[in-house]
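Yeah, one chain of the complex is gone here, protein chain that is, but the others are all in their spots.
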Amino acid sequence: MKTPRFLLPAATAGVLALTLTACGGGGGGGTAGGGSDAEANLEGRGPITYVQGKDNNNVVRPLIEKWNAEHPDEQVTFKEQTDQADQQHDDLVQNFQAKTDDYDVVSVDVVWTAEFAAKGWLQPLKDKMAIDTNGMLEAPVESASYKGTLYAAPKDSDGGILYYRKDLVPEAPKTWDEMMGMCSIAKENNIGCYAGQYKQYEGLTVNASEAINSAGGSVLNDDGKPNLTTPEAEEGLNNLVDAFKNGNIPAEAITYQEEESRRAFQEGKLLFHRNWPYIYSLITTEGSSAVKDKFGMAPLPGKDGPGASSLGGHSAAISVYSKNKATALDFIKFLTNEEQQKFFANQASLAPVLSSLYEDQELVSKLPYLTVLQESIANAVPRPVTPFYPAVTQAIQENSYAALKGEKSAEQALADMQKSIESASAGS
Amino acid sequence: MTTTTASTELRARQDKGRKAAQNREKWASARTYISAVVILIWCLAPAYWMVVTAFREVDFTYDTTPWPTHVTMDNFITAFDTSFGNRFGQALLNSIFIGVTVTVISLVIGVFAAYALARLNFRFKYLVLGFILGASMFPGVALITPLFQLFTNIGWMGTYQALIIPNISFVLPLTVYTLTSFFREMPWELEESARVDGCTQGQAFRKVIMPLAAPAIFTTAILAFISSWNEFLIASQLSNEATKPVTVAIASFAGAQPNQIPYTAIMAAGTIVTIPLVILVLVFQRKIVAGLTAGAVK
Partner (left out) sequence: MATELGPTPATKPASGGTPVHHGPKGVGEDNKILSQGKWASWLLAPTIIALGIVIVYPIISAIIMSFQKDAGLDPVTGLFTEGGPAGIQNYVNWLGQQCAAPGGGTVACPPGTLGGQFWSATGTTFLFTVITVTFETILGFWMAMIMARTFKGRGLVRAAVLVPWAIPTAVTAQLWLFMFDFNGIINKLFNVSILWTGSEWPAKWAVIIADTWKTTPFMALLILAGLQMIPAEVYEAAKVDGATAWQRFRLITLPLVKPALMVAILFRTLDALRMFDLPYILTGGANNTTTLSILVINQIRQGFNSAAALSTITFIIIFLVAFIFVRFLGANVVEQSGATGKGKK
């Protein structure tokens, strides 16, 4: 007779909380419906809040000050999130789910757009709310769209770049095979040949997708269905698997995120290195850098020519729950116009989304890699645009990680990815 | 003759015994010191590395020379730099305010509850105990969304109470259980005798029992304070710029470039928040232990 005594709390707790729930307004379960919210407040003007992750280079504050000086009745407040993408994502989700109008304009990572759009949280940028995307690079616009509708204004972009030791290899390799052929040079110099980012995290999705796309495969087909059981995808993933096996990619690269791999390259331990443009200024200026003037930059190597980079970057979107959407729209137009884009590039080395800026002499002299980056972004494939992105990236990460560690064959890994993604999009 | 031999023998044996005892004591104190050194190394080595890194130039973050090299104060200046919207100083004050409030409130209501559980006889005692313990069983990560909804509905987002109340609930089960277990060990006869001497029950509790329970209450206070000091998950979602505690402030430290983890600044911040806390605890401990010895009832 003693057991029930201990179990009773659960029962009382139940009674107590049922009453609580009744008052609390049934938490959770944020789902679409968005229709009416998307129609509301289109003409609204007034103060708004702009939300984005940590402003690393202090470029957003001056822009907002500038805006506020010109718009005394439509002041923008800046809400800065933490530096971690996961936390930014969760913070946005919490606010959207609670349907608060605390956030008016939000900065969304390219991979979140589809998810947020499908949940009905983002204002479609069409009709009255349309923005002009002429002159913008194609890939960023594509990644800000869902089902043919634009949901966010591309704000900054990013693409993978091949860094190489120009003191050891005179010319950058154009193809993967060519690069692997040069690995003997690395051996002669007693350094590792190539590394990207292979820890099990978002960066692995980037690298694995690049390998698959560069070999001519694709993660999702045009209908958004997984398309991984193809010979091209297998070849792509096998390129990485084999390089790990034969040591062309050093074993410790399985623990690399961006910074660990940057350090290896910068300390002169790698011949070739895949990373984002941000490391350029660090390699050239950091005191501990051993390769300050010994490196070059090139597009990622592909099967027969330049490879397909995964696309990074952010867009600015309007919350459907915003009360002042007209102001919000003006503000995102302001954020993405040429003057501000140039300011971002100049001050924070953020890759612009306007193609004209890649030919801007002033910028090119400051950021010599712009031409390479433009090519990278031009060839870039957005990471899978799908509302099930969290499940898709989980499937890619877990299975490609197992393949890279030799725990399963590339073929098996891709088959498992295929099944996992199918299951995720089957809904539950 | 025989008596002399016997007494010499006896003396010799006593000497031997004393020597052995002295040796044993020496050996015991040596062992204590060796253990103390081992504890110091285990606890402080990683913290030492935190401090060394905190004083390193950011360009040499990953230097593995075991002693300080490329020494600079920059990281501490960066940590407190407010020009980029970091408000570490404010966050420090917030953490102290939240921590102290949580500790005081949870101790007061914890002492009530523990007294009832340890001393009073009533029905449903097990139910209450189970209920209190049950509160420590739900995954913390799953509490955020409902709390966010709740606090949004009642307009508490970003307020201090939205950070303090959840923290109280997190530390209460531990507080109640610890205090209850200690209270059961107390020599309550003393309370009886104090009452015989004319104290009311409340006076008896305050003047006799509380001083005796001081080590327990003090320990519980440290547990409560540090637990609130360490809390991150809830605060990261429910605080705003003005109310965020240090844990959230540290998480929003950013490198000069995206992806760059600003280890040196994080370590500097870690150093800043750890050292005062340890000093604070030590000072209080000394004071309380001293007060206890002075006012000993026995």
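A few points about this structure:
To keep things simple, chains are lettered A and B as they appear, and every chain counts its residues starting from 1.
In this section, a residue touches a chain if its C-beta (ideal position, glycine included) is under 8 Å from a C-beta of that chain, and two chains touch if they have at least 3 such contacts.
These figures come from a predicted structure and were not determined experimentally.
Of the listed residues A:His89, A:Arg262 or A:His314, the one in contact with the hidden chain in the full complex is A:His89. When the full complex is taken into account, the listed residue touching the unshown chain is B:Thr247, out of B:Asn75, B:Thr101, B:Thr152 or B:Thr247.
When the whole complex is considered, the residue among A:Ile48, A:Cys193 or A:Ala395 that touches the unshown chain is A:Ala395. Interface with the hidden chain, as seen from subunit A, comprises residues 2, 6, 10, 13-14, 16-18, 20-21, 24, 26-32, 34, 89-90, 93, 117-120, 146-147, 199-201, 251-252, 254-255, 260, 263, 387-388, 390-391, 394-399, 401-402, 405, 416-417, 419-420, 422-428.
By the touch criterion stated above, the residues of subunit B touching the omitted chain are 29, 32-33, 35-36, 39-40, 42-44, 46-47, 49-50, 53, 62, 64, 66, 109-110, 112-113, 115-123, 125, 128-129, 131-143, 145-147, 149-150, 165-166, 168-170, 172-174, 176-178, 180-182, 184-189, 192, 201, 215-216, 218-219, 222-223, 226, 229-230, 232-233, 246-247, 250-251, 261, 263, 266-267, 269-270, 273-274, 277-278, 281-282, 285-286, 298.
By our rule, only the chains that are shown with their structure count from here on.
Per the touch definition, subunit B reaches subunit A in the complex via residues 57, 59-60, 62-63, 70, 83-85, 124, 126-128, 130-131, 134, 144-146, 148-150, 152-153, 157, 236-237, 241, 248, 251-261. Residues of subunit A that touch subunit B in their complex: 5-10, 12-13, 24-25, 27-28, 54-58, 61, 78-84, 87, 90-91, 94, 97-98, 100, 102, 257-259, 263, 276, 278-279, 281-282, 286-288, 349.
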